[in-house]
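Yeah, one chain of the complex is gone here, protein chain that is, but the others are all in their spots.
By letter and in written order, the chains are A and B; residue numbering begins at 1 in each of them.
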Amino acid sequence: MVGYLLFALVPFGWMLTASLEPQTSPYREHLSYLPSPLTFSNYTALIRADPIANTDFPTYFVNSLIVVICTVILALLVAVPAAYGFSRYRFFGKDVVLYGVMLQSLLPLVNFLIPLYIMLEHFDLLDTYAALIIGYLTFSLPLNIWILKSFFDGIPTDMEMSARLDGASAFRAFLEIAIPPAVPGIVATAIFTFILAWDEYLYALTMISTADMRTLPLGIFAYFSEGAPNWSALMATAIAMSVPVVVVFLVLQKYFLAALTKGALKY
Amino acid sequence: MAVSGYTRRQALQAAAGAAGLAATGVWSKPGLAAATADITGKLVAWDWSDAPSVPGVEAQAEFYTKYFPGMYKDLKFSSTIFGYTDLLPKLTVAWRASNQPDLARTAIQWSQQFVGTDQCATITEEELGIPFKEFLPGALLSVRKNGAGEGPLYGIPTNNEVMFLLYNKAIFTKAGLDPNKPPTTWDELAAFSKTIHDKTGSYGYGMCAQQNQGNTPYRFMPMAWAYGGAIFDELLPHPTWRNIGIGNDGVVAALALYNKMFNIDKSVQPSAMSDNQTNVQTLFLDGKVAMCIDHPSFPQQVQQLKPDLDMGGALLPTGPVRRAVVLGGSNFHIRKTTTNKPAALALMKAYLAPYWNARLGTGAGSEGSTEISRASDEQKLLSKDLPFNDLVFDMLPFGVNVPLVTQGAQIWNNTIPGMIQQVLSGRSTPKEAAAAAASQVQQMMAT
Partner (left out) sequence: MTEQVGAASARAVWRERLAGIPYVLPAVLVIVAVMSYPFAYSIYLSFQGTPSYTTETHFTGLANYAVVLHDSVFLHSLITTVTWTIGCTIVDIVFGMGAAIIVNGLRWFRGPIRAALMLPYIVGYVIASYAWLWLYQAEYGLLNQVLTSWNIISEPVSLLSSLTWALPAVMLVNIWKTMPFAMIMFLAGLQAIPEQTVMAAELDGASPMRIFFEIKLPYLRRVLVITSTLLTFQNFNTFTIPYIMTSGGPLNETEIVSNYIYNLAFTNLNFGGAAAASVIVMIGLMAFAVVYVGSLSRRQPGVV
């Protein structure tokens, strides 16, 4: 266990140390686990936008937050019914459609950058939240549908059947009987989607061209240009960028685990 | 994030003055362009900037956010400044979709990608209002289709620069070398590197040999050219970009010298194959590497980050045949399908006027692209504050072009580093590697 913990946490410790030092300190001769000299200036610098350095952490943060929250909400609205549909119903070409949905996740994104760009440009959606939300929604669907479907597959249908016999419509059965036990699974997909969208770089790079629409991953890349990079500031930004995701996970992790336990993996 | 005193204080003054003058549209203050009254519509411009600690990045921010918009109040202007690595893929995608920006500043080695594929608008002398003889001939080659010696221009050089040799005087002294006598030939550089490594704990020469990276050939080619090697016929006064020279003896000799330094003397940092220029800069800043070849902007950074590092500068070493350096810089290009060419031209005129050209050029660590700006008072003022600025001026005449063909990026970023790595890793001999590279280039040019 100690091994696992060390492996997982040491890189973060190293990042943290670098982030708490001024710019030139990381270039050091001797080994030192603690920051020296200690300074919070990298973090305080994040609070303000810096037009010279071409960084604007608050704006990027807000952009990322908006995009990711909308993506998660939409993804759930679309994926949950879809997974339910694939799980419970048989219909024409079901397998074909199911595999078609999954197929999309097999392809490297690099290839689609230009056509997607052209499409978004045609609808005047470049440099908008919508562009990113649509993209992330689409990219996350296969994984979400797959996981949710496994969940629904693991939930026995007896309760829904008896509700239907009692006269409830299929849709009500879905909403009130099937969803509650699946809530943990829904939470799990929400977390996965959050992580996916928060960290995405390549698609955002292509579709966003104005500085004030940038998301956090694009902001981090601004530190790497032609000159010697400011490792301390970079690490500070990286850590600050991780905070919301970690918070979300910590808050929801109970549901997350309960979900996986009681849901699809019920035997 | 300290910035040099001159830039901030005088920049603010200049901005205040300039904005006022621009509004009246008077050319009386030397170095500023006259405002053309009837520029309207929309204009989108993209540019790139160095990492934040380079002074003069402020000048860029000021030009795009205060000065130029202030000149043309009726123009809906928006600009974005990207990181160096972000701009190229974005511009490729954007212009292939025939979308904004209208105007973009690209590094010189990217230009042919857009010029050669007919994505740029032509610009005439009348339109620009600046005589073309103001620009360096090599720079002009880079904005003509396929590097031709004559013909219409598809872009305009904004600034030009060359690299030079930077070294750490303290380490030289420690190794018993005279700190005021930097190496004058490439062989001497290798010898000094060995001495430094043997006598002190530091590495002698900081080598960039990362794959898929433009920095790598920027340092290698000067050596290859110095030994008489070449990629095509870029050393001729009128290159045709047809004759492939990469397999020749000069290149082989240069590869052999790289091999000697890295594998035999081991006087180069061991991480060279995964190091790009930012890694080497980090090492130089910390005194782990005594010599490196870098952009003029780097000494400015050193001054800020490590003021007590005693730097020495020198022209790039010569070889048996010549002294050479890569002609670097940037060019402005206007998208062929733009709807607001007058506005784009107005921006270029403002950028290229001597005052801004000097400030923005030197701010980017290089020189303004026009003769006028390099000779201007502004330039003289700026040069005083910039370490080794005179060296850059002295090296300019030795500038040689990057491959000015559309396959140039592939050759520059892929083939040459690949060739170097084959030798450094011991997989091929210099002769074999050069021959392999030659056949690769031949294949590329055949399509």
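To be clear about the criterion, contacts are C-beta pairs under 8 Å (C-beta built on N, C-alpha and C of every residue); 3 or more make two chains touch, one makes a residue touch a chain.
A quick note: this is a predicted structure, and the numbers were derived from the prediction, not measured.
Every visible chain touched by the undisplayed chain in the complete complex is listed here: A, B. Of the candidate positions B:N180, B:N212 or B:N263, contact with the unshown chain belongs to B:N212.
Residue A:L141 is the one among A:V67, A:L126 or A:L141 that touches the chain missing from this view.
The chain not shown here is touched by just one of A:P115, A:P156 or A:P180, and that residue is A:P115.
Summarising the interface, chain A meets the missing chain with residues 1, 4-5, 7-12, 14-15, 18, 26-28, 31, 77-79, 81-82, 84-86, 88-92, 94, 97, 100-112, 114-116, 119, 134-135, 137-138, 141, 143, 145-147, 150, 153, 170, 174, 195, 198-199, 201-202, 217, 220, 231, 234-235, 238, 241-242, 245-246, 249-250, 253, 256-257, 259-262, 264-267. For chain B, the residues in touch with the chain missing from this view are 88-89, 92, 96, 113, 116-119, 146, 210-213, 269-275, 282-283, 286, 288, 405-407, 409-410, 413-414, 417-418, 421-422, 425, 427, 447.
Criterion: only the chains that are shown with their structure count from here on.
Chain A and chain B, compared by their mean Cα positions, are separated by 38 Å.
Within the complex, the chain A residues that touch chain B are 23-24, 27-29, 45, 50-55, 113-114, 117-118, 121, 126, 205-206, 209-211, 218, 221-230. Partner chain A is touched in their complex by these residues of chain B: 1, 3, 46, 48-54, 57-58, 61, 65, 78, 80-81, 83-86, 89-90, 93-94, 96-97, 99-101, 277-278, 281-282, 285-286, 295, 297-298, 301, 305-306.
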